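Structure in structure tokens, see below.
Removed: one protein chain of the complex. Kept in place: all other protein chains.
The first chain written gets the first letter, and so on, giving A, B and C; residue counts start at 1 in each chain.
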Amino acid sequence: MADGRTKEVERKKTDIPEDVFKRMFKSALEARKNAYAPYSHYRVGAALLTDGGKIYTGCNVENASYSVTNCAERTAFFSAVAAGEKRFSAIVIAGSPEGELTQLAWPCGVCRQVMREFCEPEHFWVFAAKSERDYEARLLKELLPDSFGPDNLI
Amino acid sequence: MADGRTKEVERKKTDIPEDVFKRMFKSALEARKNAYAPYSHYRVGAALLTDGGKIYTGCNVENASYSVTNCAERTAFFSAVAAGEKRFSAIVIAGSPEGELTQLAWPCGVCRQVMREFCEPEHFWVFAAKSERDYEARLLKELLPDSFGPDNLI
Amino acid sequence: MADGRTKEVERKKTDIPEDVFKRMFKSALEARKNAYAPYSHYRVGAALLTDGGKIYTGCNVENASYSVTNCAERTAFFSAVAAGEKRFSAIVIAGSPEGELTQLAWPCGVCRQVMREFCEPEHFWVFAAKSERDYEARLLKELLPDSFGPDNLI
Partner (left out) sequence: MADGRTKEVERKKTDIPEDVFKRMFKSALEARKNAYAPYSHYRVGAALLTDGGKIYTGCNVENASYSVTNCAERTAFFSAVAAGEKRFSAIVIAGSPEGELTQLAWPCGVCRQVMREFCEPEHFWVFAAKSERDYEARLLKELLPDSFGPDNLI
């Protein structure tokens, strides 16, 4: 995502309007401030967009028993579901080691699996962003192909 | 918790005022309506009280890959932490198989571990409730004695 | 994977010799018998091949608190690591609802993330198999592209 032209392609591709993306990114950054990451010092914020246009946010919440850690993306999903939401169109992730955003942080496998439960793989967009201008986007089906999901359990 | 007298003891013991408990229980019931439990059909709602008197709620959110499931208690904690909260005084849990509340649902080990990260074991109260009048309460230290926690990692 | 010709392509592609694959599949089936799946009734066995040619197996192990469930693939990895193994070349997965194998069971996101920690995405092969003759294979990089991994934590 080095130059403006590539970004233009990226943005058009996703069908998420630029102003919505910007609002989501800002929300993700804001949520990142509350990250509880005393063990990894890796701080993540996420902003989840519902089909109805509402934004739910989350941060990572770590634990001395590492297994019990929750990622920012899942925090956003669980909060949204608890608020009665079930249909989502996109998520923006802002994550990096403490301080400025220096990486595009893609979701871990656990978070992709949570997305798989609620989102349509061909329509749900995942953005990893370093700034309002420096980001990349993938469809869920690109991030979790050949997935295990509700269909397997019949 | 068979009779009124025992309940009286229980309530006084916790130092959570009756009206606050009732408000929490109502919130937990409300949150339970959003439980996403297509696999277990076990539905749980939880209401978490901050030291500042705010209530955050959560429901269980299941997944076709069972490991990825999140409990109601943790949903409430993660939402609260994402909103900037770090200090908590009590949680009320309302869980049972689909339909009316027929059980006192105590938290699983994972949720106790999340509580351990943020709450003081000698002061944080956990309520399992079937109704406004039928409930029991334990201190976190009673539910997770000899715990593994942040101190272990030094 | 409808016909023999496609399968031929599939097998050659992976560089896992046919007899090794067959041995792995047999081990996965055997492990599947020990699956503890009283909640989902979905039973999975897995066989993991080390670079040194040893096979470690695993089955899924469920829990009343669904989050605590472990998949067959992870059981195999954890057993292998506990035995001192760190380098792996392939895994065969045999999973379906109780009874005969009727599905190609691809790994959930959590298991892909465990693979990501120990395996080279461009070289580690994941097989989903219904029988010795009916299976498909993917490289880990195909199943977990744009992954979050050890590099992110610096």
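Everything below uses one rule, namely that contacts are C-beta pairs under 8 Å (C-beta built on N, C-alpha and C of every residue); 3 or more make two chains touch, one makes a residue touch a chain.
What you see is a predicted model; the values in this text were computed from it and never measured.
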{"item": "Candidates C:Ile91, C:Val110 or C:Leu143 - the one touching the absent chain", "value": "C:Val110"}
{"item": "Missing-chain contacts mapped onto chain B", "value": "40, 42, 97, 103, 105-113, 116, 128, 138, 142-148, 152-154"}
{"item": "Contacts of chain C with the absent chain, listed as residue ranges", "value": "31, 33-34, 36, 38-39, 57-59, 61-65, 68, 70, 72, 74-79, 81-84, 86, 110, 113-114, 116-117, 148-153"}
{"item": "For chain A, the residues touching the chain missing from this view", "value": "39-40, 62-71, 108-110"}
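FYI, only the chains that are shown with their structure count from here on.
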{"item": "Graph class of chain-chain contacts, one of line, ring, star, complete, other", "value": "complete"}
{"item": "Per Cα centroids, the chain farthest from chain B", "value": "C"}
{"item": "Type of chain A:chain B copy interface by residue overlap (half), same or different", "value": "same"}
{"item": "Most centrally placed chain - per-chain CA mean versus overall CA mean", "value": "A"}
{"item": "Chain A on chain C, rotation in degrees - Cα superposition, rounded to nearest 5", "value": "180"}
{"item": "Geometric centre distance via CA averages, chain B-chain A, whole Å", "value": "27"}
{"item": "Junction residues of chain A - those touching two or more other chains", "value": "110, 113, 116, 148, 152-153"}
